[in-house]
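One protein chain is absent from this view; the other protein chains keep their places.
Showing chain A:
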Amino acid sequence: MGAQIDFTPALLFAQSANVLVQRLVFNTLTRYDDQLRPQPELASSWEVAPDGLSVRLKLREDVTFHSGRRFTADDVVFAVKNLQNPVRSAQLRSTALTVTDFRRNGDFDLTLVLAHPVSNLFDLFEFMIIADPASVEDAVAGTRLIGTGPFTFTDRKPGSSLSFARNEKYWNPGRPYLDGVEIKVIPQAETLLSSLKTGQTHLSYAVRGKDVATLRSDRRFRITQYDTGSGAFYIGANLAYPEVQDRRVRQAIAWAIDRDRLVEQALGGYATVSAVPWPKSSPAYREQDAAHYRHDPAKARELLKEAGVGQLSLPLAHSAEAGSAAVAQVLQYDLKQVGIDVQLQPVDSPTMQKQLIAQSMPALWTLSHGFAQLHPATLAVSAYPFNEAKNTSRFSSPAYTDVVQRAWNRADSDSPAAKALYQQVTDVLLEEQFIIDLAIAGLVEVAGERARGATLNKFGYLNLDDAYLAG
């Protein structure tokens, strides 16, 4: 299969742009189905205490690591502690930190004790890969990956390829079907496309939107869009700048953008227009919220007038990659129509990340965020742009903090009371617009005519347990 970005070993325990390796070599405790209901994987069953302060896990007893050692409850204890370590940079660290104690009831029975109830515990179980503790330092150095997954890691040529062989002792009977997997790193978009067309690679999740559009009518390819919510495009506003401190200005920007045109012209049609971060599978999703801000330049001008703003000139930072430049240009045009003159500032990825975290973005920026595909509280406590405690926009409000904490600190995640809290989070986001959501693009799978059975989990981890090459 073809990937555009090489594996970054140091990010193995964090969600990164390249998460193809995780579920090939490792397993997670549970995995979500399409309705966000947890299904067994290494945990065969579980029981959350009525007060939400503990969860008892029964683990599979027939699992061995690629090293031959048996998987036990101690490995789960290590996995949680590993994510609690800030060096791992795991986005779900805040959830992992709620685990304050471990009660071992035998080799395959473990109770996790929590500091307070959390609504996104199973997000953690979907996210957390179980690695052999002895190999973790080697794993983050990229030299040795030991898990319990369907494939064993055999070779890595940095910048070129990753190779995996079938795990003959995999716990899932008869799986995997494939004898091995090779991930080829192909940085050039055109070459990646050519490798698919020539059958040199059978599968890719890195084809650009506009290239996917050219493959739509080609019968040799099957295109599947995953609701991983991995790429929700947004405009961020840095409230340190007086020009965007008035929420009416931010709302005007939200009304000014023609999201349909953005999706068609810049994203190749492979995204869903949305004014909220949640994809359709989220319990927080409501159609009327997604359509809250439509393209209405007159309303945008009216709001700007109300805010006492005539002509406005603002910088807009965007990633230097071609796809992001296309998004930024569409935004620039739309904002110009309502009297906001935008100067585009292409920034390379490391610089942008530093500015994001240091809260030093210019007045406006455009990027994509993840984590909305999970339980809604995860977004507001684990994704930095939305983090209620500290975020890139420098937005803070007691009301936002209160509603986020209440949504997170509860054991149930699907009850009417929980959904009412999610709605309150959405209402704050729609009103405040420190993050102006534009469109949600899931991962797009381009599969050659022979590739069958590949799936992704909610974090985009590639699952090839059932994959095979037809004919």
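The rule is simple: contacts are C-beta pairs under 8 Å (C-beta built on N, C-alpha and C of every residue); 3 or more make two chains touch, one makes a residue touch a chain; residues count from 1.
The rule is short, and it goes like this: contacts and distances are computed from a predicted model.
J.: Would you mind picking the UniProt name of the chain not drawn here, from "Heme lyase CcmF/NrfE family subunit", "Phosphoribosylformylglycinamidine synthase subunit PurL", "Cytochrome c maturation protein CcmE" or "Peptide ABC transporter permease"?
T.: "Peptide ABC transporter permease"
J.: Sort through A:Leu367, A:Ala411, A:Val425 or A:Val446 and give me the one touching the missing partner chain.
T.: That would be A:Leu367, which touches the missing chain.
J.: Touching the hidden chain in the complete assembly: which of A:Thr351, A:Ser396 or A:Ser415 does that?
T.: Counting the whole complex, the residue in contact with the absent chain is A:Thr351.
J.: Pick from A:Arg175, A:Lys197, A:Lys299 or A:Arg452: which residue touches the chain that isn't shown?
T.: A:Lys197
J.: Which candidate, A:Arg93, A:His292, A:His318 or A:His375, sits in contact with the chain we can't see?
T.: A:Arg93
J.: In the whole complex, what residues of chain A lie against the chain that is missing from view?
T.: Answer for chain A: residues 6-11, 14-16, 85-91, 93, 141-143, 156-161, 184-188, 190-191, 194-195, 197-200, 348-354, 356-357, 367, 369-371, 382-385, 387, 390 touch the chain left out.
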